[in-house]
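If you scroll down you'll find the structure; I have some questions about it.
The other protein chains are all here in position, but one chain of the complex has been omitted.
Right, subunit A next:
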Amino acid sequence: MTAGRTRGGARRAAWLPLAPVLTLYAIQFVVPMALVAVTSFRRHESAGQMGGFTTDNFTKILQDPYYLGMLGRSLLLAGETAVLTAVLGYPIAYALARGPRWLKVVLLVVVMVPLMTSSVVRSFGWMVLFARDGLFSTLAGPLGDGPAGLMYTSTGVLVATAHVLLPFMVLTLYGVLDRLNPTLVHASMNLGASRTGTFFRITLPLSMNGVVAGMLLVFATATSAFVTPQLIGGTRYRVAATEIYEQSINLLNWPLASAMAVLLVAIALLTMAVYTRLSRDTGGSGATGIIG
């Protein structure tokens, strides 16, 4: 009894310093989300006017190919971004973990600096490159249309989103690769494996948790990416996040926008739940836990 009460007390004491943050979090996130959730069940009367409660908004989104396509495009973009960042991020993270000092410094700067600039600035950067008469078009000019005119295309949005989210992937992978015992590589080669063989038999399997965790993180973030699709996709390439903006700000259909937002958040939360589960397994007595 006493022990239980003491432990409970200790737990309560540990939470105490978090109280201000949690309060702020509640005001900033939980309350608006709750409002959005409530709104998503209201009837849309006319622009800016809401009626009684209904589930029509959700049925509409899940039955109308237009909205369904929007959601699908968001998920596809997120999935492609996750794959692309994994493919691009792995070599960078690997070099960060194992490369010579100078390379680490260079890569760290290259990877981290974009993280410190606003995504608006970065997206404008890509717009300059992608535009019809932009750098890419000029360079590829003689080769035909090629990579030119990536503005307002899915490829353009994918490339720009991947660029924005790459640091998260790299940092996640770096954490795992850095903890990987380098003696294992020597052991593998000593037993006769080549460098490539060692990579595929030892390094990659032991960092797979990191790859999956990084992809889930990027996926969850990319589903709600707004600035980049808005600036580069514009009106021609719409994803769920930009559609929500359109519905709520321009068309003033708040219930429909809210319903889409609820669906997006649900997908993101689900992904994050899997992510947390995975990283807890990884951090504990899992495969990568014991080799540190």
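Brief remarks on what is shown
Methods note: contacts are C-beta pairs under 8 Å (C-beta built on N, C-alpha and C of every residue); 3 or more make two chains touch, one makes a residue touch a chain; residues count from 1.
One rule holds in what follows: contacts and distances are computed from a predicted model.
Entry comment: the absent subunit's protein name, as recorded by UniProt, is "ABC transporter ATP-binding protein", drawn from "NAD/FAD-dependent oxidoreductase", "ABC transporter ATP-binding protein", "Xanthine dehydrogenase family protein subunit M" or "Acyl carrier protein". When the omitted chain is restored, the residue from A:Gln49, A:Thr117, A:Ser194 or A:Thr276 that touches it is A:Ser194. Summarising the interface, subunit A meets the missing chain with residues 181, 183-184, 186-194, 197, 201-202, 205-206, 285, 287-288, 290-291.
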